[in-house]
Every structure is written in structure tokens, then in C-alpha cells.
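Before I ask anything, let me first share the structure, which is written out below as C-alpha cells.
Shown here: the complex without one of its protein chains, the others still in place.
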Amino acid sequence: MSGPAGLLAPAFMQRALVEAVLVGALCGVVGVHVLLRRLPFFAMAMGHATFPGVVLASIAGIDLLLGAGLFGLAVVLAVALFGSTRRVDPTSATGVVLAGAFALGVLLVSTRSGFSRDLAAYLTGSIVTVRPGDLVVTAAVAAAVLAALAALHKELLLGAFDPTTLAALGYPAVALDVAFLVLLELVVVACVPAVGTILPVALLTAPAAAARLWTDRLGVSMAVGGALGAASGAAGLLLSAAWRIAAGPAIVLVAAAAFAASLLLAPGHGARRLARRAAARSATAVS
Amino acid sequence: MPTSAEPSANGPAAGPAAALDLRDVALAYDRVPVVEGVTASILPGRGVALVGPNGAGKSTLLRAVLGLVEVVRGSIAVLGRSPAAARGEVAYVPQADVLDAEFPVSALQVVLMGRYRRIGWLRRPGRADRAAAAQALEQVGLAALARRRFGALSGGQRQRVLLARAIAQEARLLLLDEPFNGVDATSQELLLAALARLRAGGAAVLLSTHDLALAHLACDQACLLNHHQFGFGPVGATLTPELLRATYGGRALGLSGDDLILMRP
Partner (left out) sequence: MRLLLDPFAVPFMRRALAEALLLGVLGGAVGVAVVLRRLAFYGEVLSHTVFPGVVLAAILGWPLPLGALVFALLTAALVAPLGASRRVGADASLAIVMTAMFAVGVALVSLRSTFATDLTLLLFGRLLAVGAGEVLLTAAVGAAVLVTLGLLSKELVLRAFDPGGAAALGYRTVALDLVLNLCVALVVVVALEAVGTMLVLAFLVIPAVAARLVTERIATMTLVACALGALGGWLGLAASFQASVRYGLRVGSAAAVVAVLVACFLACLALAPVLRRVRARAAGGARAAAAGRAA
């Protein structure tokens, strides 16, 4: 097909493609753990909380990953602190921190001229302006996070499945949970150039959720999630070039569509199962 | 206050050291006292049934032995050490219901979790570990279902898998939280048999239950708990109508037969 090849001719598109595939694959794999630990909303909060960090880093001229990452971690700790005191319940604590952090980010951005463009980039990504240096950083973060997940695989598994036993066996359960949150924050920050700060949660949730609908095995679901994430990244980028819409939302919509399709088509779940159950019920009713 | 018929073991005298030694233990959650005055001792190979109504502090006591709850008075010695130091040698068997049924793990993978401490950080389960896990599943009669997803098994089967995990851990003290709740008769038999084998091998068992018949079958000693300890000693001498009525407060509804008592848990 000359279509995609033509769209991918310019160098910036090729860089964007690599970034999209890297980010998609990383999120697809990490997303499996996000689901197991029931962290989708927390991941959303992290995205929002990272936003002011991104702005601060950009204003201060320091590396995005470093500035935004540190800031995001600080916010995560703040939420954990607020939530653990009995006075403020965790949902409300998250709400306050989210809204406050967001407003702070907007405040900071609005002090600069040309702020709308920056705002749009920070919030919804601007993958087509990715530079070769950014690609290296993304690849390095992906490698580091995946290596950490592999090294801690069985401990993370037990911690998600039976945290009491993890503690009972003598593991530092809290430290392991925090370690995962650190990894998650790294991934969220790595997503910013591609999809901004509001959309990463979809990449962290949809491909992994779709994978879960097809397989019962943890290892396989991580592989399928990664593949679906990478495919969403590539397809979304191509669609955005063909239809002239922003890349970030296009990638997210492809991932969401994959999830919806899995809901409908995956054996044992979704529409086919509901239809079969309805048929079974009407059969027994007749007899 | 009614006391037990037999005095509890008093510290390491002649004979094997206690696997678990509780002396006048009081526990609190956020400074709210939950349990107090627990004194009991479990020697290797013995089994103690922790009996009491819901909310009596049984789960809290088990978690304290794991070092997860603050001890505000008294002392807990696990295998001669503090609870935190003895972790890894103590196996915890939770109720199967608290675990997520949709989690993508097989029965075998759950049993392997008991070996993690042995395997250590950064390493993956080896052949010896898989053999031990398979052996443990064999002991609870689930070897054929090793690859089935944990959540796809019945309640009784899941409880057996969790006991197999404890077996695979080769721990010297096992703590079981209501292991017979909602468990079918076959699974009950298999659980009892596995527990007997563990005790014969020298492991000590502490399990909480409000099924008195099963307490008699699984254990040789009992501890009555309802925030306070109402008794500790041999099963037959401790699970008496008077002590049970005292423990359960006004909730004992009546007697029927020698060792069957009707009451609301």
C-alpha cells in the first residue's frame, strides 16, 4: 500500500512511529500490573499530577523526565500521606491533589506567552515533535522498567494477589508497592511526549484489559498487552496522519476500539457469552 | 473468671521448645484495645483451635503472630524469636474468599508462592521448587488440577490449594484463618488429613474456627477467645458448655448431645 509508506516518508514521522510503538508496548505490559493492582484511577491521578511537573521542568529548562518524574513522585507521596490519615478519605484526597495540581500547572503555563500551544502539547501530546534524543530516553526508560518488572516478577505477583502473605513471608511489602508506583510514574512521564498527561491512563488500561479478555495466563497477557499497545500506537499514528487529527487521541481511540472489540469477540466473555447464556436460559424455560 | 483445666506450659523447661509462645498478650489497632490476656503455648506437632464468635479478635491474634499487629502488652515468641524475625518459617493460610477469583494464576503458581523465600530475590522457581509444589498439591488431592486457574476451582478446592502452599513452604508453624468455612465435605476430609500429616511431621498448627466438631478433629488443644481469653487446654477439657457459654456470652442457644453445641457464631 502506498498510503502508509507515503505517510511515513518524512523523518519526523518515522521518529514518531518508533516513539508510538515503544510507548504503546511499554504501557501494554505495565498495564497488566496496573489492572491487577486495581490502579487505573490512580494512574489517571498520576497523569494529572505530573502535569505541573512537566510545566515546571519546561520553564526551568531541565530534563522533562527528571523534573516531571520528581514532581509526580512528590505528589504521589502527598496523596499517600493525606489518604493514610483518617481525616481525609483517599478519594477526596486524590480529588484535592488532582484539582490543585492541575490548577497549579495551568497557572504556571498561563504566565508564559504562547501558552495555549504548550498547554495542548502537555495535555494531549505532540508526538510529531519528538527528537532523536527523546527516542533514546524513551527506549532507555522502557528497558529499565521492563527489566525491573522481570526481576521483581514473582514478588509483584504475590503482592497483587495476596499482600498479607507477602508481608507474612517477610518481604518488605510497602517498599515493593512503592517501587511499583515509582515504575508507574516513570512510564507516565515517558508517555508525555506521545500522548500528554491526560491520555496515558487509556494506554495503560485498554490494551491490558483487552489482553485479559483473551487469556488466563499472566505471562501471555503481558505479551499480548504489549503487542496490542504497540499496534495501537502505530495504527493511531497512521490514522492521525491520514485524517489530520492529533496523534495522541487517535492512538487512544484505537486502543479503546481494540478493547471494545475484545469485549464483543473474546470467547468466554462479553457479548458472545451473554448471548449463549440467554439462549441456555430460554432453552430451560421451554423444557 | 473461669480458667482452663490444665495449666499452660511455662517457658522452655525440659523438652522441645514451643513453636509459639504467647504470654499475657494484649493487642491494639490504632491504640484501640482489641485482644487482651492471651496466654498459650503450642509445642511442635500440636494443634490449637482458636474458638470464639465473629469479631472476637481471632484474625487479629493470627496477624499478630505474623508480626502485622502491634503488641501493646506481653510477648509473642515464634520459634523462639520475635514474630518479625521468624517470618518465612511461619505459613499463613487465609480464607480463600478474600483472594480475587479472576486473578490470572494457576493452582500450581499459587502453591509455588510458598517457595518464594526459599527461591530468593531475582531468581525464578527451579525444578526442585516445582517438584515440591507438585508434591504438595498431591497431598491435598489436587495434582490433576495444577494448571487450572485458581479462581476457577471450587471454594473447598481453593482452600486446599492454599494449604498446599503452606505445605510447600515447609514451615514449622502454620496459621489458618477459618479454613473450614464454606468448604465441602470432601475438601474437609482432605484438609484434615493434610493437617494431621503436617503435625506428624513436627509442624505446629494454630487455626481459628467456630465449628466445634472440626476443632475436635483437627486439634488436640483449644483456646477460647472473645477479646479476653476464656480458656486454654486440651480440647475436650476446654470446649465445655460452661466455658463456651462464658466465651460466647448470651449467644449459646442450647445443648444437644455430648459434644455438639448449637450456637450462632
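Per-chain numbering from 1; labels A and B assigned in written order.
By our rule, a residue touches a chain if its C-beta (ideal position, glycine included) is under 8 Å from a C-beta of that chain, and two chains touch if they have at least 3 such contacts.
It should be emphasised that the depicted structure is a prediction, and the values quoted were computed from it without experimental measurement.
Annotation: of A:169, A:213 or A:234, A:213 touches the absent chain (contact as defined above). Residue A:35 is the one among A:35, A:56 or A:158 that touches the chain missing from this view.
Against the chain not shown here, chain A presents residues 35, 38, 40-41, 43-44, 87-89, 91-96, 98-100, 102-104, 106-107, 110-111, 115-117, 119-120, 123-124, 198-199, 201-202, 205-206, 209, 212-213, 244-246, 248-250, 252-253, 256, 259, 263, 269-270.
By definition in this document, only the chains that are shown with their structure count from here on.
Centroids of chain A and chain B (each the mean of its C-alpha atoms) stand 41 Å apart. On chain B, the positions that touch chain A within their shared complex are 63, 66, 68, 84, 87-88, 90-92, 94, 99-100, 103-106, 109-110, 112-113, 116-117, 119, 121-122, 124-125, 149. Residue ranges on chain A touching chain B, taken from their complex, read 36, 151, 153-155, 157-158, 160-162, 164-165, 167-171, 212, 215-218, 221.
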